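Worksheet: one structure, shown below.
Note that this complex is displayed minus one protein chain, with the remaining chains in position.
Here is subunit A:
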Amino acid sequence: MDSLRIVPARETKPATTQDTSNSFGLHDTLQYGPRSLAAEVTTSSKIKDRLENWEATQDNLKLQMHRQVFGLHMPMRLLMERKLASHNPHMPVLPQSQSNLHLDILMGRDETLECADFMMPVSEMRQPLDIHADMEKKLRM
């Protein structure tokens, strides 16, 4: 894991049913609709993987360089501060209203604008059942 990659690698993450599983452990068709794992695994979208892993890869590069130059304590402290700043004890709320200025400052994006800041599609009415499911997931872990 000592890589200094600037650009995300080409491998794709395997698809799992864990993110759409219901209380029985199977894929929840009622909530998420039909799903085909075979189709998802064979679909390779280079631009999607690149964009979704971009920030994580760049972040990894910086933390790895910090580790090599300053020692293990440096990335450890930075990650600890981020974890403290992103801790949210409240009930899960719709993501569009959550803004964490402290986290933005720690991640270095308090003075820049990205596509994600103004181009996110407006999510209309979310089902109220989502809150219960999120609370269940949150408290059970």
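Basically, contacts are C-beta pairs under 8 Å (C-beta built on N, C-alpha and C of every residue); 3 or more make two chains touch, one makes a residue touch a chain; residues count from 1.
Operating definition for what follows: contacts and distances are computed from a predicted model.
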| item | value |
| --- | --- |
| Complex member absent from the view - protein name from UniProt, among "proteasome endopeptidase complex", "Nicotinamide phosphoribosyltransferase", "DNA replication complex GINS protein PSF1" or "V-type proton ATPase subunit a" | "proteasome endopeptidase complex" |
| Touching residue (missing chain; options A:Val69, A:Met91 or A:Cys115) | A:Cys115 |
| Hidden partner interface residues of subunit A, rising order | 36, 39-40, 42-43, 45-48, 50-52, 54-56, 59, 82, 86, 88, 92, 103, 107, 109, 111-117, 119-121, 134, 137-138, 141 |
